[in-house]
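Submitted below is the structure of interest, expressed as structure tokens.
One protein chain is absent from this view; the other protein chains keep their places.
Note that the chains are named A and B in the order they appear, and that numbering of residues resets to 1 at the start of each chain.
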Amino acid sequence: MTDLSFVRSDMLPERAPPANEVGMVKWLRTNLFSTWANSLLTIAAFYVIYLVLANVLPWFSGGVWTTSSLSECREVLQGEVGGCFSVLTERWNQLIYGFKYPVDLYWRPNIALLLLAFAAAPVLFFDLPRKLLLFTAIYPFVAYWLIWGGPIGVPVTAFVGILGAYLVFERFNAANFAAAGLAAVAVAFSLWFIGGYLVDMLASDDPLLTPVASRDLGGFMLNLMLGVTCVSLSIPLGIALALGRQSNLPLIKGVCVIFIEFIRGVPLITLLFVASVMLAYFFPPDATVDLFLRVVIMITLFSSAYIAEVIRGGLAALPKGQYEAADSLGLDYPQAMRFIILPQALKISIPGIVNVAVGLFKDTTLVSVISMFDLVGMIRGPILASQEWNGVYWELLGFAALLFFVVCYGISQYSQWLERRLRTDHR
Amino acid sequence: MKKSAFLGALTVASIAASAAVAQDVSTLDQVKERGKLNCGVTTGLVGFAAPDANGQWKGFDVGVCRAVAAAVLGDANAVEFVPTTGKTRFTALASGEIDMLARNTTWTFSRDVDLKFEFVGINYYDGQGFMVSKDLGASSAKELDGATVCIQTGTTTELNLADFFRANDMSYEPVPIETNAEAQQQYLAGACDVYTTDASGLAATRATFEDPSAHILLPEIISKEPLGPLVRHGDNNWGDIVRWTLNALIAAEELGVTSANIGELGASAGANPEVNRLLGTEGTLGEMLGLDAEWAKRAIMAGGNYGELFAKNIGEETPIALARGLNAQWTEGGLLYAPPFR
Partner (left out) sequence: MYHMTSMTDPHQGQFRLSMLFNDTRYRSLTYQAIAAILLALAIWYLANNLVQNLRTAGLNISFDFLRDSAGYDINQRLIEYDSQSTHARAAIVGILNTLLVSFLACITATIFGVIAGVLRLSNNWLVSKLMSVYVEIFRNIPVLIWIIIIFTIMTAVMPAPRAFRGDTPEATMLLDMFAFTNRGVYIPGPYFTAPLFASAFLNWVLVLAVLAGSLFATRRMARWATGVQEQTGVRPTTWYFTLAMWIVPVGLLLMVMGLAWEIPALKGFNFKGGIKIGGALIALWFALSIYTGAFIAENVRAGIQAISKGQTEAAGALGLRPRRTMNLVVLPQALRVIIPPLISHYLNITKNSSLAIAVGYADVTATLGGITLNQTGRAIECVLLLMAFYLTISLLISVGMNFYNKSVKLEER
């Protein structure tokens, strides 16, 4: 044996990779400057970012927050670049609550909003204890009472009616679904009927919370209220419509198809016109249903049609086997739907429903067209028309855009998170 | 009339439906039952009807609403002001959402006859004018050929404008705008050369500008715009109440009854029998209307007589600075002429 060998028997020490293949440089090269076209794009992008920042940053940093009119702003700025953000501080209350909600009652919508977080939490996050849903069930009535005030008997009666209906339904549901449903409706209406008398009789002239008329609502609060109310009302309606559209009873199917296609075929604004100029003719001659409620009705119908289509997608995505399995277990239609089909279909539909909800929330700004003073309506009407703030466009529109962006982006991030959650559940 | 329990139940079930009730109830009874007068006003025209910084409605039209509320309900603040646009005002009135409309609405044949409304009188004699910025250099509406004109849609001004330009064989470009607030912004931004609406509205709008003196109102008044409150056809008693409340305000000025001396004059029957009848110290005029004897007294006390309302909201002392002009009493060369209280 000699010590001659053609194969190296010991490893060379590792060498560091070339400088342009590691760290920042490597990252820049692959992600920003891989080809000359890419480099051009990068430079163009940098230029765009620079342009935006160069215009927006001085405007922010030079902003004025404490004056009481645009002309004062201009005096303070002396021709320097800067936003007149004072309009936001000075008109803050109007932007958020509208110009007619009594100032000393602002705490009521504030509490309602805070409670909304607690009520929505168990719906949005499945890990929370299910018992919290009890609060969610009570919340609408509490929120109604907080925001509108008036005799407490009204929301209590409403709650008792629904509670009674629920108890009756649960009691008889095992025997016959349809009968239980009819009984529940009957119970609810009779409770409301009795309650209506009681409320009228017991209503004192000086209720605990001062009543506020719904046309006094306004600002971003109005957008939030319309959004939350209409989405929550339209989900049950949407489920019913989706089931109706899948039904094999031709009459019910036909009615649902016509309704859904009709609503989806017309713009929301025409439906709002219906609410503002036409719907009043369809109510009994002596009943006055206020504009807020008419708008809630129309927006709810609008979004329920879209939600129905999302849920129909969910129903269609379920394998046929699920339906057959339910049949073979001897479940009747309501049972099969409640225990087998809907839980799965709704789960698939949740991201779609959230998308509809985001779209709907954005669409609540359309009410400004029919002279309701929501956030956009406040800006376009009373604030921009006032002597002090005529001409303050960007601060106000930017603020409105920011508020909507925060809420909508938040919801869509939640929806994506949920989608990931639900996907892992399947594996 | 008691609220019906069933509709009460619907109220409960459906968030906020306030339901007033039962067949054949007159508007007067509905208002009394509700304890509030629903009065339609504009969405905001300073001097005529606009909410102030505290959300309190102020203005000349608002004064009429308050006078009716005071006459009927005894409380000038028992008014729910319903802001309406050109589009929603007539439906709101026809469908019963509001009891009366006091929203600088022009009395025209077709609105009175075809749309089935009842104009109860005229509280402001107006006409359509033009506002231009001074540096435009125009001194007459006849020089506006080719101009861009901002108009509020859904008003008679839109039609008058088309007629005026056609009659003078001029062309123009209309920029239709929904509310006065937006029209004002467009005009100030220079998106239109001319803003046209009722002369009173122009004056009110100009008053809110940072530099009102930079804008002039052209001399031409191209139309008759009698503005007045209106009610639905069919309830004549209610129409009478609103009509005579307005007349009471006008007559009070003529008779020298003001909010300052009304306490004295109304305390006991005085020398002038018409004042006595008006203030209820003599005769039964209130009873005939279905109200009490002091209805007109309360209406006048709510905001003063016509002259006081005018002076306080749109008169020459205010930023809007409108002269009485046609709106002076007939005794002073104007058109205001209240029928006798007899």
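Throughout what follows, a contact is a pair of C-beta atoms (placed from the backbone, for glycine too) under 8 Å apart; a residue touches a chain by one contact, two chains touch by 3 or more.
Quick caveat, the model's predicted, so the values are computed rather than measured.
Considering the intact complex, the chain excluded from display touches A, B.
When the whole complex is considered, the residue among A:K100, A:R215 or A:R380 that touches the unshown chain is A:R380. Contact with the omitted chain, checked across B:G146, B:P219, B:G263 or B:G333, is made by B:G146. Of the listed residues B:V25, B:A78 or B:L115, the one in contact with the hidden chain in the full complex is B:L115.
For chain A, the residues touching the chain absent from view are 30-32, 34, 38, 41-42, 45-46, 48-49, 176, 178, 246, 248-252, 255, 261-262, 264-270, 273-274, 277-278, 280-285, 315, 323, 326-327, 332-333, 336-337, 341, 358, 362-363, 365-366, 368-369, 376, 380, 391, 393-394, 397, 400-401, 404-405, 408-409, 412. For chain B, the residues touching the absent chain in the complete assembly are 86-87, 90-91, 94-95, 111, 114-116, 135-136, 144-148, 153-155, 158-159, 161-163, 165-166, 172-178, 186, 189-193, 232-234.
One rule holds for everything that comes next: only the chains that are shown with their structure count from here on.
Remark: chain B residues 2-23, 25, 30, 38, 43-44, 51, 54-55, 80, 82-85, 87-88, 91-92, 94-97, 178-182, 184-185, 188, 208-210 touch chain A in the complex.
Considering their complex, residues 71, 99-103, 144, 148, 154-155, 157-158, 161, 189, 192-197, 199-200, 213-216, 229, 276-278, 280-281, 283, 285-293, 296, 369-371, 380-382, 384-387, 390-391 of chain A touch chain B.
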